[in-house]
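Some notes on the structure that comes next.
The complex appears here without one of its protein chains, the remainder shown in place.
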Amino acid sequence: MLDFSSDYARGCHPEILAALGRTNDQSFPGYGSDELCEQATELIRAACACPDAMVIFLEGGTQTNQIASKMLLKPWQGVISPETGHVATHEAGAIEHAGHKVIAVGAHEGKMSVQAVRACLEAHASDENREHMVEPGMVYLTHPTEYGTLYTLDELQAFADLCHQFSIALYMDGARLGYGLVTPGTDVTLPDIARLCDCFSIGGTKLGALFGEALVFPRMTPDHALSQVKQSGALLAKGWLLGLQFTTLFYGSAEGRFHESLYLQGARHAIRCAGKLRTGLAAKGYAFAVDSPTNQLFVTVPNGELERLSAFVRYGFWERVDAEHTTIRFATSWYTAEEDVDALLEAL
Amino acid sequence: MLDFSSDYARGCHPEILAALGRTNDQSFPGYGSDELCEQATELIRAACACPDAMVIFLEGGTQTNQIASKMLLKPWQGVISPETGHVATHEAGAIEHAGHKVIAVGAHEGKMSVQAVRACLEAHASDENREHMVEPGMVYLTHPTEYGTLYTLDELQAFADLCHQFSIALYMDGARLGYGLVTPGTDVTLPDIARLCDCFSIGGTKLGALFGEALVFPRMTPDHALSQVKQSGALLAKGWLLGLQFTTLFYGSAEGRFHESLYLQGARHAIRCAGKLRTGLAAKGYAFAVDSPTNQLFVTVPNGELERLSAFVRYGFWERVDAEHTTIRFATSWYTAEEDVDALLEAL
Amino acid sequence: MLDFSSDYARGCHPEILAALGRTNDQSFPGYGSDELCEQATELIRAACACPDAMVIFLEGGTQTNQIASKMLLKPWQGVISPETGHVATHEAGAIEHAGHKVIAVGAHEGKMSVQAVRACLEAHASDENREHMVEPGMVYLTHPTEYGTLYTLDELQAFADLCHQFSIALYMDGARLGYGLVTPGTDVTLPDIARLCDCFSIGGTKLGALFGEALVFPRMTPDHALSQVKQSGALLAKGWLLGLQFTTLFYGSAEGRFHESLYLQGARHAIRCAGKLRTGLAAKGYAFAVDSPTNQLFVTVPNGELERLSAFVRYGFWERVDAEHTTIRFATSWYTAEEDVDALLEAL
Partner (left out) sequence: MLDFSSDYARGCHPEILAALGRTNDQSFPGYGSDELCEQATELIRAACACPDAMVIFLEGGTQTNQIASKMLLKPWQGVISPETGHVATHEAGAIEHAGHKVIAVGAHEGKMSVQAVRACLEAHASDENREHMVEPGMVYLTHPTEYGTLYTLDELQAFADLCHQFSIALYMDGARLGYGLVTPGTDVTLPDIARLCDCFSIGGTKLGALFGEALVFPRMTPDHALSQVKQSGALLAKGWLLGLQFTTLFYGSAEGRFHESLYLQGARHAIRCAGKLRTGLAAKGYAFAVDSPTNQLFVTVPNGELERLSAFVRYGFWERVDAEHTTIRFATSWYTAEEDVDALLEAL
């Protein structure tokens, strides 16, 4: 059975397993106060060109978004998100559970426009009843988005300018960040993100780690971060496991070779596989529901074809289009075998 | 200066003041365990034709909606509300502050359609990722709505059937309930509401009380209600003040004369005044932004006229329509002087 | 039936009723943006000798403590309270409901010692695991305490110095503040409190108002206060009712005659009645459980006497002392009739 269901269906880069093996009989101090977390922090700082960044290592994506919201928002504030953003849809209300409103803004292919966010902020600022309303306190973007699309550098710059103008935070959910960084045509680099965002995450779970996300604060550093993480139940006792994974994934960054890091190598592999798959699907006449340049491809197929497909490939169910058509997702990843792409195209 | 700015700009029915005077040197036990609260409960039960209803007396509308949500929702649930509903807009995020998502559904003139809510519920129920999403746990309606419109009995019946089908609660925010009950043409009575809703509020603040809302649970009764109210900071020490006000407003209900109660008398007065004002405004060619049959009238005027109006009348600013027009609100109330209506129409 | 059960068993000072009558056909803007709230603020500022204080008017005591905690504490902080403090015992967990731990410190007759609080703060500061613990973020005192006792100026100064040293807030719950200000022998004035505390409340409910507490921030002012109050469901639509009551109670303060204000007159009356009652009880050989100088007297009686007492007086049940004795409370108040004190002493 071929598997293109997601980019988190397998364990980890073999090098991470090897590192776990190498360190398994070493002792480390707990709760992230170890040298591996320190090294990983330095590597991430180097890759971001942010020598003073605070880096908090966490276990999962929803947890990361929830803790970032807790740290960035005041109690009376909410987060502006695309209506299709992860925090607005698939986090079971984690943001509201933490007391904050998700202010949904219309989106196209996963992206909000700067204009729509500006309109939202201006409407709030000019509303005579604004003290009775939730104040937007941060803008949430995913990059790549849930639909595989990417923001341009101009767009990110415009979001940053807008947030700066309104004195609110710009946060990027980078659960799949690596894939976005190596997509042909993107003009957005990690230092750009670190320069433009007030906080962002670097996803490990979907890019070769067993688990783990790095939450980066390039400039401002939240107060009592460890206590806040602990209070949220998110402080890993064996924190060095997170440090170890990011050290492995970002190896080389300190010497200016982030480009050659395992993190980006894996991402590039996925993007190559996606490219091959995209070309093949197009050649076969499949209709793409979204023009996604990254590792997630969305094609709309007649419902009748779903069963046939299920016989040889696992794919993601995305959404019903109409009574007769369904959009499904094929995801490639750092672990996709190229021959599986060939096999899938052949079988289709 | 004429005042049509709102229906909560004045104190209370003189009879409430009189009752305060009569009881001012009487002693009462605290926290609502007094005979006035008991009497008020009986009067409300009679008016609702719900002999077993639990009635909780609270101080304000946002507080009432927040506590109702806490009592009706499980931690993982959210509330479906019209996108223009009070909980979705003007409660400063009180619902999210209590941990729950407001699931906004499109609305027209303040009303959601049963179809739209059904679509929302069915979409959730059939979504393969629904465990990762906020489960709708209650439907929130205002009656009259923020735009002065009313649901029909058929609509309420359909909402009740829908909620019953999905095993979720139907809640009605009745901050202006009295005005809705006496509007000519409505076919919705208080016993209907008590029969169809799982919980609803009867607003006092906007209908002749100094302050006070009655939260009614016609059938199910929330556990540890007093502790929950206390924990929310909403338990009034001198709870009898709430009992006293609702006893005065609902006087006569126990004898089947709710129709003659001060509560409905005041409401009818407001509706009469609104009718006169509506007719007068229409005759003068004013354009109504919403077809509201209750005590709030929304007219769209050229911006140039705003200043002229402000010279002799206080009105509510509602929303900018376009660069040149603004919608404003004239609200009548239990205390509106009929001669003020005449004066306003003359001045216009 | 004589009533010494509490100091919140009756309505309000007749002058407040009169003021309600006088203003009942006046219109006011909502949510506290009215001139009566403005006047009340000025009067409180004058009485506190704090011309720049922010004053927030709220409805009840638990609500006030809860909102003060929300405004003064960071998410990872807790409040140090005497183990018998109201927030630690009788608020149904309102502080924890808002996410904060109550750090209980041993108390004697309702009071914590400065030494005990210092020990608590130093223990936290020197604990190697303090990042895994709740950081004390504020000290909570009641004055008078739940046991009717008072802090001295030296004690308050020492608490203020301690809090300053540890950069945390000193908060005083003044639900019965007036009674404490006029107790013979106290050396604590309202300006002292305003000078030494970072935040404190001035209780109206137990001192002649129908309801209402003033939350005072003498120097620092919380951000987005109105939104925070609204979000907590505590923003009264007819906010001027609170302004009206405090304007009446603090009348004269602006001219330097706070001493003659209705607020302190009522308090002095209660203290006089309590003095007479205390002397009479002592003469009759009653044993005082607490040496309370204010308006609450705690006497321990054999259980057998409880029934006899209940025949002619309402008192507060305080606590079982042992199998055969119970401590009960007699509270005087601004509304206590002196002849009732005589009658009680006679009947005993």
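By written order: A, B and C. Residues from 1 in each chain.
We adopt the following convention: a residue touches a chain if its C-beta (ideal position, glycine included) is under 8 Å from a C-beta of that chain, and two chains touch if they have at least 3 such contacts.
No experiment lies behind these values; they were computed from the predicted model shown.
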Missing-chain contact among C:Val134, C:Leu226 or C:Ala254 belongs to C:Val134
With respect to the chain omitted from the figure, which of A:Gly32, A:Gly61 or A:Pro218 is a touching residue? A:Gly61
Could you tell me which of A:Gly30, A:Gly106, A:Gly256 or A:Pro302 touches the chain that is not displayed? A:Gly30
Identified contact with the non-displayed chain, of A:Ala46, A:Val79 or A:Ala94: A:Ala94
Would you indicate which residue among A:Thr84, A:Thr186, A:Ser201 or A:Ser227 is in contact with the undisplayed chain? A:Ser227
Which positions on chain A touch the chain that was left off? 3, 5-6, 8-12, 14, 17, 20-21, 23-30, 59-64, 66-67, 91-94, 97, 205-206, 210-211, 227-228, 230-238, 241, 314, 335
Considering the whole complex, not just the chains shown, which residues of chain B touch the missing one? 31, 70, 74-76, 131-132, 135, 223-224, 226-228, 230-231
Could I get the residues of chain C that touch the absent chain, sorted low to high? 75-76, 78, 89-93, 96-97, 99-102, 104, 128-129, 131-134, 317
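Everything that follows uses one rule, which is that only the chains that are shown with their structure count from here on.
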Remotest chain, chain A as reference, centres from CA atoms: C
When you take the mean of every protein CA atom shown, which chain's own CA mean is nearest to it? B
How many Å are there between the centre of chain B and the centre of chain C, using C-alpha atoms for each centre? 34
Once you find the CA centre of chain A and the CA centre of chain C, what distance in Å lies between them? 50
Inter-chain centre distance, chain A versus chain B - centres from mean C-alpha coordinates, in Å: 43
Scan chain B for residues touching two or more other chains and write them down. 91-93, 97
